[in-house]
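Just one protein chain is left out here, and the rest sit where they should.
Chain IDs A and B follow the sequence of writing; residue 1 opens each chain.
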Amino acid sequence: MTVELTIDGKKITTSEDKTILEAARENGIYIPTLCYHSKLSPIGSCRLCVVEIEGVEHPMASCTTPVAPNIVVTTKSEKLDKIRRDALKLMLVNHPLDCPICDAGGECDLQNMVFQFGIDQVEYKANKVEREEIPFSTPLIRHWPNRCILCGRCVWACREITGNNVLEIAEKGYDSHIEAIYPEKCLSCGECLSVCPVGALTDNLSPIKARKWQAKRTLTTCNHCSVGCQLEINTFEDKLINITTKESEGTNNGSLCVKGRFGHDYIHSEERLKQALIRKREDLIPTDIDEAISFAAKKIGEIKEKYGSDAFAGVGSVHLSNEENYIFQRFVRSVIGTNNIDSLASLIFEPLSEALIPVLGMGLMTNPLNDLLLSDVAIVIGTDLDGNHQIVANKLRWAAYHNDLKPVIVDPREISLSKGFANVWMRPKPSTDTVWINGLIREIISRGLEDKDFIKKHTKGFESLKKFVEQFTPEKVEEITGIDQKDLKDAAQLFGEAKAGAIIFGSGIIGQNDSVSAIRSLGHLALITGNLGKRGGGLYPILPRCNTQGAWDMGLNPLYFPGYQPVTDDGAIKRFKKLWGLPIKNEKGLSLVDIFLKASEGKIKAMIIMGENPLVTFPDSSLVKKAIENLEFLVVIDSFLTETAELADIVIPGVTFAEKDGTFTSCERRIQRVRAGLKPLGESMADWEIIAKISEMMGHPMNFSTPKDIFDEIAKVTPCYGNITYEQLDEKGGAWCYLGKTPRLFEDGFPGGKANFLTDDIKLPQKKENKEFPISLTVGGNFYNYLIGSKTKRAKGLALVYPDNFVLINDEDADKKGIKDGDMVVIKTENGELSLPARVNSNIIPGVAHLKISFNDIDVGKLFKADKAIVPYKIVNASIEKA
Amino acid sequence: MEIAAKTEENILTKESMEILDKIISRYKGKRGALMPVLQEAQEEFGYLPIEIQNYIATQMGIPASEVYGVVTFYHFFTMVPKGRHTIKVCLGTACYVRGGKKIIEKLKNDLGIDIGGTTPDRRFSLDVVRCLGACGLAPVVMVDNDIHQGMKPSKLDKTLEPYK
Partner (left out) sequence: MIVLPLLKGLKLTLKRFLNPFSIITIQYPEKKREVSPRWRGIHYFAKDEKGETKCVACGLCQAVCPSNVITIEAAEEPGGTRYPKRFLINLTRCIFCGFCEEVCPKDAIKLGRNYEFVNYKRSDFILNKEDLLNYDLVKP
């Protein structure tokens, strides 16, 4: 429905759900505001946006007044000006004029308004209220109560964007103030900080401050998780001051999580490598970087000569740029001449590809994350979104608030989304996901809620699926998984009826036993409900690190050249041979697990590890240790002296994401630019330069002078990145890769014509009593130390809010063993043991324990064993005893 | 992120939960029901500790912080226990002119408490109101729900006597 109205003599047509303010802004009519924020629902506290409406006695706040047909609105008049000036003056009665020492000085909305209205003195005399300083909910944000103008934006942001309701305006009148009422729920995301119009909330991390006009703001892509948030690094005199973000940039649209906003101070850590290190006898001695590079080149040449190129392996990184990973695989494939190259991305993509490619033709996130805003139902499985990918959780909350999205949360642990937010919360036993997913499919089919048209038009083999899922009755599902029958039925009804249903799953599914069967079943679930190639539907595998997708795309794996061209394909070999000018091996290389297995047997002699710390991040640290000990020569390129680098023969200092250019590909397949805001520290250089130099020293110059040159070559040889230019990435804020380059996959059908239901390979969990190791220990990343181990320990701000690791145990299990909250416990698995403090409560189901990974000092990796291609890196059988 | 388990002793007993449930169920599905629910809850328990606020919030599906905001906003609600009887002395214009101030002073002296305070034996709480709408009867003192008109400091002892 449209409405016609007149604002300032201008006839305006707009939709009826708009407010007067929105209608005016759309048409370029300026109304001053202070408390209004486009991301929040109207607050109506500042009274600056008042307008006069003909026939209405008093002026109305335009931000809260909806449009009505044929009203005549005036936005500028003497009366309104007086009201606005008075409103500002009343704010100034209590607002201290400490602009010179206020962080917001120069970008303060109140300052701007006062300047705009030309207020140079306040005639109101009143006793200033001195509000006492009370602790804020997080140490990362400083609260200046006297500067607060009580606009309420922070309260609204905490309620509507993060959904945590930590803040509230307490008391009334002169005593009213912002108070952190439930500080224990605070995620430290800093949403309140970013919406504060004045300097009442300031960044408490860096003691060095810079004004808006002094700081250089560089728009770049966050290097923590895979969501690919766009953020601005604010630098001054080559130092990082703080992180800000911009609305309308990237999928995060002005929001950030605690890691993005406060987790980048590691860039200036004391422990950063400034010089190359070379092993002389037992010690690593600082040396000149050129010398280190030429020594590395010489030594690699010698080893290649002596043992052949297959005695060599390369491990790339899931948090380096596409360009770096591309040049690395080019170096390993052409200059060294082996396909023994891999990265941690394979731990994720091996199961994803194996499960989904036969079914759908592609094992990727199918829809952009913003589609979640349009979903009716979202099933979230095995991922603590608030803890790890808060921006995704924010989207779900937005949809629940504005769009009535109904979340179904599946997690044995109690996470912040499960209670109070979820419509249905199912708590399956670990590694039984295949059973309940198929139970859900059966329930949907038996209720006749499947999308019959879609199945007929786009799929094959539905009958066999129907027959296969017959066995998964709700009773059986309850028996095996422990999920209440009613919950399963409710979930089936919700998801079956949904117009658009999204399935979000994380490492809880990808990293478990029988992950392929579970993921494939999820594919079936999306297919029978017709939720593919559709707005608001889709499969959303949530990847861990910033460039997991890019590393896989760039051919950091033993089977494919960049863009999934098999290494055994003659045409591809010919093309790459011509481009790279060197012979290329025509056989599959070793996968990451095999690389370490072979190295531990002494069959791999040399390795380059670029930007990765497998001793902490690979799920079998004892294997990695043994492998590295048996190497003859190890080069590590990293910005820190990591645990792995300590064992290397040569360590070459790389740079962090803030010091280099390039691109990351986010989990939603969006290629986005990384831009340098700082100069490289000391002698360190970008990893691509190091690889190019080694190659040059070995007699094969690569002729790249900037990352742009590398990207141009990528665009030329990688089909899914084809026709994308660097300029395009700069202008449009990113580009989508894959399938016709639309953000949504399968909109024009499936690659093979039809999708397949494949039930033959679905394995069911074997019920085994494990007497010795009765507890299923699940591990997970965490917001604050999330899988980047070495970095966040050096991020001092994050260490403040999440200092230590612990193991979460159910209280019943703990009672049996006499373990109390805070006791030290010993965790034993077949492969190793570990001792750390326990936290005992009922947030987790009996028989399961949970542990965070990537705290460097606690080597969780040694609990795991890696001996096959698909490593269940998320779950292991263990016993827990009191220490 | 794990939600920290509340370990402190719970004021909420099973009985009080039932009482609250009953109150909330009466207002189920009505908009703006928080105020009457809080009112009745305060009548029932005498005050609204944070635990009761939390319970009401979860049962009504309202953010707990919002409940806290409402409770601290309205003068009527209290988060600390009040006395068995509340004395409200009117200090509106008419009552003030006719000696409300003196009554307050006397009460403060006699009970040994300040405005907003509660006697140690929990017998009385003392409060000030701005107008009870009974200016013709000034000065007015209200004890619980009874209005006492034409009050004088000398009459106070006798007036308060029946309230044990």
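Throughout what follows, a residue touches a chain if its C-beta (ideal position, glycine included) is under 8 Å from a C-beta of that chain, and two chains touch if they have at least 3 such contacts.
Keep in mind it's a predicted model, so treat the numbers as computed, not measured.
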* For the chain omitted from this view, which of the shown chains does it touch? -> A
* Asked: Taking the entire complex into account, which one of A:W144, A:F328 or A:W436 touches the absent chain?
  -> A:W144
* Asked: Among A:R211, A:K457 or A:K679, which residue is in contact with the omitted chain in the full complex?
  -> A:R211
* Out of A:E237, A:E587 or A:D730, which is the one that touches the chain we can't see? -> A:E237
* Asked: On chain A, what residues meet the omitted chain?
  -> 99-101, 105-106, 142, 144, 207-211, 213-214, 236-237
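Just so we're on the same page, only the chains that are shown with their structure count from here on.
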* Asked: Hey, which residues of chain B end up touching chain A in the complex?
  -> 1-5, 58, 63-66, 68-69, 72-75
* To do: Using the touch definition up top, name the residues of chain A that touch chain B in the complex.
  => 155, 158-159, 165-172, 176, 181-182, 184-185, 187, 384, 386-387, 413-416, 419-420, 782-783, 808, 839, 841-843
